[in-house]
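All protein chains but one are shown at their positions in the complex.
Each chain carries a letter (A, B and C) given by its place in the written order, and its residues are counted from 1.
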Amino acid sequence: MTLTMFTLNAFYGLALAMNMFIIASGLNLIFGVLRVINFAHGMFYMFGAYIIFTVTKTWGAPFLVGVLASAAGLAVIALAIERLLLKNLYDKEHLMQLLFTFAIVLLMSDAAKMIWGTDQYSVGYPPGLGGAINLGFVLLPQYQLFLCVVGPLIAIAMWLLVDRTRWGRIVRAATQDREMLSALGVNVPMVYAAVFTMGSALAGIGGALAAPRVALVPGMDATIINECFIIVIIGGLGNLWGSFLGALAFGFVVQFGTVLAPNWQDVLPYLLMLAVLIVRPWGLLGRPEAGR
Amino acid sequence: MKISAIIVAAGALGAGTAFAQQPVKIGGMYPLTGGGAVYGVPAMAGHQLAIEELNAKGGILGRKIESIERDDKLNPSAASSTMKELITKDKVDIVLGGLSSAVGLAMSEVSKQEKVVYIATIPKTIQMTTDKLHKYVFRTASNTDFEGDTMSLLAGRYKLSKLCNLQLDYAYGNDLEAGIVKTLGKNAPNAKIVLTLKPKLGATDFNPFIPQVMAAGCDGVLSGLWGPHFVSWVKQAKPLGFFDKIKWISGGEIASHEIAGELKGDFPDNVISNTYELWYHAQDPSHKEFQARLAKKLNTQETPQWALLGYVGVMYAAAAMEKAKSTEADKVSAALEGLTIKTPVGPLTIDPKSHQANMGQFWGPMVKKPDRAYRMMDPVEYIQPK
Amino acid sequence: MPQRNQLIASAALVVLLALLPLAGSRYAVDLTTEVLIYALFALSLNVLIGFTGNVSFGHAAYFAIGGYTCAILLTTYRWPLAISLPAAVVLAGLVAAVVGYFCVRLTQIYFAMLTLAFAMLVWGVAFKWKEVTGGDDGFTGINLPAMLTNHVSYFYFTLAVVTVAIAALWVICHSAFGLTLVAVRENNVRTGFIGVDTRRMRWAAFTVAGSFGGLAGALFGMYHRGMYIENAFWTESAQVLIMVLLGGMYSFVGPILGAATLHLLQVFTNQYTTYWPTVLGLILLVIVMVLPDGLIGLVSRVKARWGKT
Partner (left out) sequence: MSDVLQTMLKIGGLWKSFAGFVATRDVSFELKAGEIHAVIGPNGAGKTTFFNLITGHLRPDKGSVAFEGRDLVGLPPQRIVRLGIARSFQRINIYPRLSVFENVQVALIAHEGQQWNLFRPGRSLHREGTRELLELVGLAAEATETAGELSYGKQKQLELAIALASQPRLLLLDEPTAGMSPQETSETIASVRDIVKARGLTLLFTEHDMSVVFGIAERISVLHHGEMIASGAPDAVRNDPEVKRVYLGNNAHG
């Protein structure tokens, strides 16, 4: 591999990692606090992509407005789902929640079909980000550079929010002991609703930011949900920087793995997860859950 | 002897008139949900259009047509069950449709067991009409050999020398590659494949492949990347100036308006590809007529190409039943062999040996037009296999 | 004694099913064959989920291994069914034992994701090993013994095999082994302190589940005369998981009910609307919101959970 190729691959791996991180971080947040395995997260991602399509292409709004619309749209959808339905399920079996999110996937897939039909769509790059930057020995696409900036920004913002604010302390406490928090007078249901909304909005942003790079088609939710779970799991459940690390591992393994061993590309993410879980059963930065 | 013959004839006549009340049942199966719906939904629209037209003219053999439509879910086992259901519960006389190779082969397997004719209208895998050919399976779509042949022909015509072969890593991609390799020496003796890459089916990230193609110094790419794969590739490769130097010859119908109309200005230069049908291509009156009716049904002038495939399948079924004067599978199968019908894209004939129709495709370069926001094929050439 | 009633009811159901072909509906016979196979598939998974408390996201792998093995032995190697079918079960069980060895070191979601990873490897092998499995074209044209090519005879064959397999699973689930599995599910730590190697118990449960899953897969492949890589895909694992949850995982018969309900729902809604996902989604929602114990909870609200007979 020449230096040019290596640089390019490393860069692409990073860009992929950042795009995946943005989506997976929301899933991680929801799982970490609510302990809900949200199968609908991929569908939220798809809705994020479709919403930015409608807002920027059909209505002609600027790209940034589209991203915000995707985030807002998913926040509203998620809040409605949480307040109307999901909030009644926290005390039930985890598996019932899983069945619930699967039902949401089915309903939203048909909703998408009714709203957007089955055509495939594409979203243009935001102005000024559609080209590439020439470093002399290598060309780097601007949009991917942009993702490489946005990803860490989101990570830092989440870290500040969760680690440095009162609200964040409550959220972290909620992951530990819900009853205790409730006894302390914290409105736990509101914390849950806020976390679910925020995590889902991140899926929307992830979808919106992925939209210029990929074709928008029904079914685009299917693989993304597995990949997000892989990232969250290999990073360590509920661990923000774990997910960041997990996304980086995912990005580089998929990028370099696909170049070097194209025959394995279909199962690369799963091989990565296998390797991590066998060596570190609780993920890269995860801790074993005490007892039971 | 004579008397018994009369009795038999009378019986047959009686049965015939009783039968005349019964509609002809045509089963149609396409993916209508999930990832395959992009193609399945328009194909089903064409399927329905054909049945509406036939019914307006009195149906088949004077009997009304009853259309029974199902989602094949892009899943071979589910499709197999559904097709059995159509045969055993709904008692269909013939089944049409399918999209993916695996679904096509699964449906072909059911057709073989149940002795019901199946016309594959979209699946292209060559196996269906070679190794796994049987009496009841027919194909009115193109196939990977035809497509590969035309692609290598185009490589020769554009005097390409260093080629990169870019196929999706699954049945269609592998078969198309075989079709190209088989004919390249004959069609483009000066061309050489210097690099073969196979991204996975459903890939959305082509960054591991794009730099490799650019670094290989190819002057042309022979690609089987269809639909969303092509769109994603374009979105990721174009910022690097990928299409400035490299000529992209593609199967997989990426020259269709569904893609060009969506990508608009983002559709790259230097693309030569195919499509089954072109709404803006005035070929002959029958095509214009078809296009007008389809536009009315779908409420858009810019109709998708896939409708034609569903439409032609039904027309073939109808013609075969008329020719056989029966809906019995054995007779319909016999009638389909060598049958020629008129279609919106010209006359088609099913080869009696391979059960394959000589379905051609429109081929040509995609070019900017001053008065259009999207690219169109110009000049268009309808290439039909010999 | 309720157990006796159960036995009589089960026997009556089997007899009733055996009479089904007399009704003359080929469609009903085919549909029932499919339901029987899915019922066995769901029951096999429930050995892990309901009895051991370990959720597998990769159970389709063993279904596929069983299906492909039986198909390949029958067709490529022309082995008789009497050897091919047991061989398929054994191979599925062996692979489950190997995979299980790694998976049972983990618990909860980590366990689930590891099963998923292994299952996707199985899918990858089925996809890439084209010469043997047919790759993504599928393995079609399975060579069945002549006596099973008729749909009625295949139905009886399936009914017999599934009945025996379900009876075997019933015995296993209600054995000392089964009761100890429930103890592992209810309290893993405590079970260690009564002298049980809980990891080995879970490993054994994993292997049992895989073996019976393989049997279901073998029956499935022969029924369709084809195995496809989609049968090993994670969506298939999700589907059987939903069957179990839908029916009720803490009951032995729950998964049978879930399998029948989900499969028939999918078949029937597909006949009426292409918006079958909405119909299915709404039904699932109702079940989740109103029937937390799955369908079996509706059938026997009065009955207490596993533990009281």
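Quick note on the criterion: a residue touches a chain if its C-beta (ideal position, glycine included) is under 8 Å from a C-beta of that chain, and two chains touch if they have at least 3 such contacts.
Since the structure is predicted, the reported quantities are computational estimates derived from the model, not experimental observations.
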Legend entry - Displayed chains contacted by the hidden chain, counting the whole assembly: C
Legend entry - Residue among C:66, C:178 or C:294 that touches the chain left out of view: C:178
Inset, instruction - Check the options C:54, C:158, C:191 or C:266 and report the residue that touches the missing chain. - result: C:191
Inset, instruction - In the full complex, which bits of chain C touch the chain not displayed? Write them out. - result: 171-172, 174-180, 182-183, 186-187, 189-198, 201, 204, 304-309
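Keep this in mind: only the chains that are shown with their structure count from here on.
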Inset, instruction - Work through the pairs of chains, note which ones touch, and then classify the graph as line, ring, star, complete or other. - result: complete
Inset, instruction - Average the CA atoms of each chain to get its centre, and name the chain whose centre is farthest from that of chain C. - result: B
Legend entry - Contact-richer chain pair [B-C vs A-C]: A-C
Legend entry - Rounded Å distance, chain B centre to chain C centre (Cα mean): 37
Inset, instruction - Please set out, as single numbers or ranges, the residues of chain A touching at least two other chains. - result: 109-110, 113, 222, 266
Inset, instruction - Find every residue in chain C that makes contact with two or more other chains and list them. - result: 127, 277
Inset, instruction - Sort out for me which residues of chain B touch chain C in the complex. - result: 32-33, 70-71, 73, 75-77, 80-82, 84-85, 88-89, 101-102, 105-106, 108-109, 112-113, 125, 127, 132, 170-171, 201
Legend entry - Contacting residues of chain A [partner chain B, same complex]: 2, 4-5, 8-9, 12, 15-16, 109-110, 113, 117-122, 124-125, 130-132, 139, 141-144, 210, 212-220, 222-223, 254-256, 258-259, 262, 265-266
Legend entry - Residue numbers on chain C that touch chain B, as the complex places them: 25-27, 30-31, 34, 127, 135-138, 140-141, 220, 224-226, 228-231, 267, 270-271, 274, 276-277
